[in-house]
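Encoded as structure tokens, the structure appears first; notes follow it.
A single protein chain has been removed from this complex, and every other one stays in its place.
Our next item is chain A:
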Amino acid sequence: MTESTEKMTGARAFIECLYREGVDTIFGYPGGVLLPIYDELYDADIRHILVRHEQAAVHGAEGYARATGKTGVCLATSGPGATNLVTGIANAYMDSIPMVVFTGQVPSSLLGNDAFQEANITGITMPITKHNYLVQDANDLPRIIKEAFHIASTGRQGPVLIDLPKDITVQEIDFYYPDKVNLRGYKPTYQGNLQQIKKAASEIGRSKNPVIYAGGGVISSEASKELREFAEKINAPVTTTLTGMGGFPVEHPLFLGMPGMHGTKYANYAIQESDLLIAVGARFDDRVTGKLKAFASNAKIIHIDIDPAEISKNVKVDIPIVGDAKWILQKLLKYASPSQSEAWIKRIDHWKKDNPLYYVEPATGDGIKPQYIIEQISEACKDAIIVTEVGQHQMWAAQYFRFSEPRTFITSGGLGTMGYGFPASIGAKIARPDKIVFDIAGDGSFQMNSQELATAVQENVPVIVAIFNNGYLGMVRQWQELFHDKRYSSTCIQNSVDFVKLAEAYGALGLRATKREEVRPAIEEAIASGRPTVIDFIVECEENVSPMVPAGAAINEILDLEKKE
């Protein structure tokens, strides 16, 4: 088909390009300048998910991308439609998610004139996209779309935006879809330097206290299997970041849990006392490292990353290896011999036994502990896809769900976007209809995009929203409790809405659990219903996420917040 030079409009070419990129679903919201494209979509063999707010379109596309590894696609009109995408684009950029974002634009002749619904979206999104385009000639459109999908899905993945002036969509062109892209400034490195790999392998053989610190790069390079084999071969414990969760099975004896601010004590102790830290597709975020000067100060650091700019950006690296995590782990598997970690593993096992994640059940048996809900969801459907909003519930999900496979934990890591989870869960469920999909939500976060209940019902997407309703913006309240003398300034959101009635008003199923014994039945009823469902779990309102490392402290300076009970 690439030889075709059929005449067609830009709007028709847009559809043809999406076909060639294998796009079956897009998330969008129409508008005046997009009418030619929406007219073509009317007959196209592409599922269009009509969201209720453009922000949900971009989060939906991201959920779709994270659940599958495919490039997510979304579409919004010019001006406010485009600017409503900005948070979602920034989110995808921070978490390196492959995505192509299309925005409508006023006709070229009006560009720069402050025309109705004009916004300079390429200018606005320059710092939050991997690349972006303003199409100035419809003849360039197929090449630009080809390039955009290539850029979004290769190297360090990320969002690419294409701005489409209305006249481009009606201009007639000779359609030709290129086979290859030719970008002389863009040549990602996939194969790591063999000498560096061998150097790393010999460090591993010498090390006594190694720790593997794996991030979202393991998920995006589909390297979970290699990570597991590597950890087992060199006999090193593995800690995964928030976005790396699912990249290593939680039940595995070498698993340490998450590091950093709300990581396990033993993950943090292990990092701090390691003599060799092997970072794989992780970027040393401040929520992981805490006080940089004190981070893994006795360790040599091997850093495997596809983005050279991540090397020594935050933490000085001893052995950098730039390339694809999967490719490099395969080579390390070949060259590395086991570390000398027998005593270290025993020591870590002691730490694990002495410092488990735990919570204290209330004496009366009435209140629901949020951690208990996560455990129950985990037991009820171990292989569910867990999507989260942002806040305490997000950390509890990361701490207590027993993840066993990649692409089953979808969360806003870098940007921390409240309102992300519900639309992302719709995207994930559309991508993986075979999976049960939960959106673990706070009552605050859910209200940022609860209007998407209409989308879930209209599109018949049976996601389950589990609201951890504590009447507070919980994580901020926790900080106020700990660092601002319990002065809960503007974090109390009681009397907000009856979530059961809200669900019912949209045509979804609404359930409520106020006692511990109601938790599991509610989860099971939601799963059995096959309908979009909201479960309003009334949880203990001043429960804290524990353990916690205060911002700016070293990661082994841990507050144990449960001990107060």
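The criterion applied here is as follows: a contact is a pair of C-beta atoms (placed from the backbone, for glycine too) under 8 Å apart; a residue touches a chain by one contact, two chains touch by 3 or more; residues count from 1.
Going forward, contacts and distances are computed from a predicted model.
S.K.: Would you kindly match the missing chain to its UniProt protein name, picking from "3-hydroxybutyryl-CoA epimerase", "Thiolase domain-containing protein", "Acetolactate synthase small subunit" or "Fe-S hydro-lyase subunit beta"?
M.R.: Going by its UniProt entry, the chain not pictured is "Acetolactate synthase small subunit".
S.K.: May I ask which residue of A:His252, A:Lys313 or A:Arg531 touches the chain that does not appear here?
M.R.: Touches the omitted chain: A:Lys313.
S.K.: Kindly state which of the options A:Arg184, A:Lys293 or A:Arg487 is in contact with the chain not pictured.
M.R.: Checking each option in A:Arg184, A:Lys293 or A:Arg487, the one touching the absent chain turns out to be A:Arg184.
S.K.: One chain isn't shown here. Among A:His131, A:Lys166 or A:Arg516, which residue touches it?
M.R.: Of all options in A:His131, A:Lys166 or A:Arg516, contact with the hidden chain holds for A:His131.
S.K.: In terms of residues, what is the contact footprint of the unshown chain on chain A?
M.R.: 122-123, 126-127, 130-131, 134, 136, 151, 183-186, 307-309, 311-313
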